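Other chains of the complex are left out, but the ones given are in their true place.
Residue numbering begins at 1 within each chain, and the chains themselves are lettered A, B and C in the order written.
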């Protein structure tokens, strides 16, 4: 399952909830988009929780949204960057998708 | 592959309306099909033809109308959500005794069943919201 | 619409999950989400509802909206059974963090651990969140 996170992890509990529910399972992946991309950056208070999740699941971030926010140079190692084409591929490749609004 | 898209937020206020558009365009560019775009909650506000964004900014409503025309997209605005928020077409304006309507070309107003139907008939349904 | 759809779909049954993570009244998502759930009943799909995070507040007993002059829609959750919508899943930790337990809720639900909820989500065909 592909989980889409579009909220900043510092403002909102979406990422925390997603990781609680899906973070320990296999076959789940996370895609950060919109304000959610801050969750893919390094040196933050949530970096550890995302790193822990990366032991089990693939983590992606939408590069256009990173660039818009000026944080494309701050992405933590192991996060894979995609553009909108890659976003479409991720949705197609996973059996199902959930947006954590 | 068949994609359905649901949009839950209005234009300009939330990036959801932009992300959904850029996603839809990428779906089409990759040769997939967009079976339906369903506008719900404040998403119905994407369908007004009365927007006048600043000249140097994107025109979110026109972008949808043009994409719909180019690819014969089905842009469906939920009627219940539209009524709460003041979106209506000519027929609905007549039925409700209103003296104006504001829906943009390429959008049609219909029921919530169209969302569930899109979920059944598509391989993927992707929700964009707040 | 229901009959028409049954014919159109030729018996396709998909697993639909509606994910509720927002408190009632502060925003309209809970109310308009429920409207989708009710419509979905007409399509003979395998429907379930997930309540987690602030979504569990939608089910709290004793809601009284008189003084805020809004519609109290909480009794609708009790009516879902009449629509054959009987799979209501609530995540345990979401209750605990809020000092709630099953007795505080106005309908019978199945309480799941976070991991069980994740498995339940992963087993769906269509996940619609509000």
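A few notes on this one:
Keep in mind that, in the parts below, a contact is a pair of C-beta atoms (placed from the backbone, for glycine too) under 8 Å apart; a residue touches a chain by one contact, two chains touch by 3 or more.
Note that this is a predicted model, so its numbers are computed, not measured.
Protein chain copy numbers for the full complex, given in the shown labels, come to A x2, B x2, C x2.
Methods note: only the chains that are shown with their structure count from here on.
Inter-chain centre distance (subunit A to subunit C, centres taken as mean C-alpha positions): 26 Å.
For subunit A, the set of residues touching two or more other chains reads 96-97, 99, 101. Across the assembly, subunit C contributes residues 29, 125-127, 129-130 that each touch 2 or more other chains. By the touch criterion given at the top, residues 4, 6, 33-35, 64, 83-85, 87-89, 91-92, 96-97, 99, 101 of subunit A touch subunit B in their complex. Across the complex, subunit C meets subunit A through its residues 19, 21, 29, 52-53, 91, 93, 114-115, 117-119, 121-122, 124-127, 129-130.
Within the complex, the subunit C residues that touch subunit B are 1, 5, 8-9, 12, 14, 16, 28-29, 32, 35-36, 39-40, 42-43, 45, 125-130.
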